[in-house]
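Submitted below is the structure of interest, expressed as structure tokens.
Note that one protein chain is taken out, while the other chains of the complex remain in position.
As written, the chain order gives the labels A, B and C, with residue 1 at the start of each chain.
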């Protein structure tokens, strides 16, 4: 039996996920869509063959033909839908971030714990990227010894004019904040620092770019992250894991090598959508499979909460320039594996 | 509505395709399986949730709940099933080779033309490999000018003891024979030559390995292919397209780069299954989509026939050492696009 | 006419430089050698064809058949020889460090300024490495825009038991301290910070390794340096220059690529001697040419002094964990170009 899914939020990513679930993912059927803008919901409905249309998330959540919910509204509307899904006892996949403040994330964590069931998955898709998983597998062989230092870049060709200095943390570095502790086997961030180099001429007025973020885990692993969103040459994600007995580098996307114009060259991916499009497929398939099996995968509500806490500390350091502590209160028993 | 597919031949590849169609490919349902060994058919049936079991291919083909057929029997049994499917007017996807002799291939081509419908696709999966398609797209931009020379390797770690000198052509080079003319935009092989270097100590008694095959198209493109099936270091497919204004190299599979033991290294794929597993998914999805849309894709019966003719010429050259002509009689109007 | 050179200090590096000057470098003759251990000086003399032997540096410096002096004693003996050479008005090439304390370096700087002549070159050989010069040339084209972030590694297979935590700065990072401001066109270090990750199991008792050093120039360029001297896999120097319009990476030494054991691999250089041996040749040739032409090149006494000041700040940060200021007092007019 197919899992019946309702989608809340019919913007670009909502529509993409709707089509993905309806036409690419196995074992799932989209049965309802919801958007406060009815036209948007109707358009999404058409894309997936004509399904029930709602403008009120609560109604969709309580639809008996909706077994599980995907939340793709803007981040500041996540909380309500997620809490209602928890109340309804229905599994919910929410695009990142879990919510836009740590306090709201904590509400969700508390509600999920109170419900006694693991219902929430946050859409940090990098955990499903083939390359990150290859790196993780190599680390887990033990042949490289323990990770000691991580060196990452998160580069984008350019950003929109409304991209702010804070978003270098909350929209961009947030992916490394989530994926790196997972990558190295479950460590937690302990303290973070944001250092501001000279600003590139390519940044728009008021934006500090690039930024260097130094993050240390409780286990002593130090991460150096370059966020550089006006690099001009593509979407360029790198991750080097320096271990005791060797170094592992995340592979770049696979493109033909060419010889032309006095250069041997390989393409860099143009944007994040192309870079991680395969990961979205794997991620949603995994979510569907987990929901049907009653298991969990990906990033939990707790992961979403700690990401928010860590981001807050980095944003604080953007202003103070100092090292800031990441204080989560410790992982509840409920989330330990 | 799902396409209903019956599978003829329930060996390893038959079972793999059955599971792939039932659980990974969209828009298709396996409704019947057939094998002359009833136990094999029953086992395959179980794998896909229990479907109708046949021991006679004709019965499966004529089952009204079978819309299209996948043939995964040994190559020497392909012809009968394919001809019956053509007679029944049902689309048929056959694993490569089309059949084991050029004469039989020609029978199928003639039958398909007589039927007036494009029904046959041959399973040369490289046409669905992401890397080959990236190379093809670059060629098609025109920015590199016309292809002039192709330089390919087809290397495998080792082969079974029953692998013969001829199989370097019929089992191994057959993939390059099919994919290269397609890659460069539809050229045809004109003449071929097989050159025997010193034999590797790693080849078993009686096997000539490696082999160098020189193949020229009617358009004058020269291909140099190294077949080397005891290379010992993995499954290593390379293809360099030397064009008038640049050179394009097929990407290798994407793996993390490591630093260890005084070396910077990247893994080479272990075997062909891992190397082309993604291509099988894309290939069968494309076949299903095409069948449902009444269109065609991949390698046609004509492609299967010309591959057989070309292979025959190469096998002849293995013995004569001379350049041998590839004589197909010219592509029938029916197969021109 | 050949430049006549005397060498003070006949240990390993002294003997190497003696042979290099006598047999590889053009336009120079070694005429005298000196070591407090007469046997060492005699051995060095033999290596270069039998030249005058001294045990007192002052006597060698004042030998009328010595035009210029190379100092290759242990660092803590550098000062006296260098000051005497300045007094004698003879050009002096000293292996790095200039001296072992910033105060002594300052004495040399003051003496050189007082002499009114540029006489001192410090042996930071990376400025003569082909790769660094290629990177510098690319930066200087202006096509990449201004440098913003530098990401460097300084990795060695292992270190002797007497290598201390401080030496990660004074012996190892000292090379990046010198070469990076030169690389990006003459900036100066402003503040530095040393961060201690988890210690590798491969470090000997008491040694903190790896270390992460964050260094910022007055121009706002941020350098992240990984010092990792028990990496186990070779001598691995990397330098990535992130500029406004592109990124430039220092090339690794050139070795054949191999396919073996399921890996495509390229060798990593075994040790620093092999890595920079060519640079030593270029460096000493350049020194000889400059001395004969009455010009200067390479690292000046001022560069040696500021390297010492910067190293002191990093060593301080090793203990405080804080950002420490680099206070040099400002470059004297004498050293400005």
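FYI, a contact is a pair of C-beta atoms (placed from the backbone, for glycine too) under 8 Å apart; a residue touches a chain by one contact, two chains touch by 3 or more.
As the structure is a prediction and not an experimental result, all values here were calculated from the model.
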item: Touched by the hidden chain, restricted to displayed chains; value: A, B, C
item: Touching the absent chain when the full complex is considered, from C:11, C:246 or C:297; value: C:246
item: Touch with the omitted chain, as defined above, among B:29, B:87 or B:202; value: B:202
item: Listed residues B:11, B:27, B:246 or B:297, member touching the removed chain; value: B:246
item: Chain A residues touching the omitted chain (full complex); value: 231-234, 236, 252, 259-268, 270
item: Touch list for chain C against the chain that is not drawn; value: 23-24, 26, 130-131, 134-135, 138, 143-144, 245-261, 266
item: For chain B, the residues touching the chain missing from this view; value: 145-146, 148-149, 151, 195, 197-202, 210, 212, 214, 216, 219-222, 224, 226, 228, 231-233, 242, 244-247
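Simple rule for what comes next: only the chains that are shown with their structure count from here on.
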item: Chain nearest the overall C-alpha centroid of the shown protein atoms; value: A
item: Chain A and chain C: spacing of chain centres that average the CA atoms, whole Å; value: 45
item: Computed distance of Cα centres, chain C from chain B, in Å; value: 59
item: Junction residues of chain C - those touching two or more other chains; value: 231-233
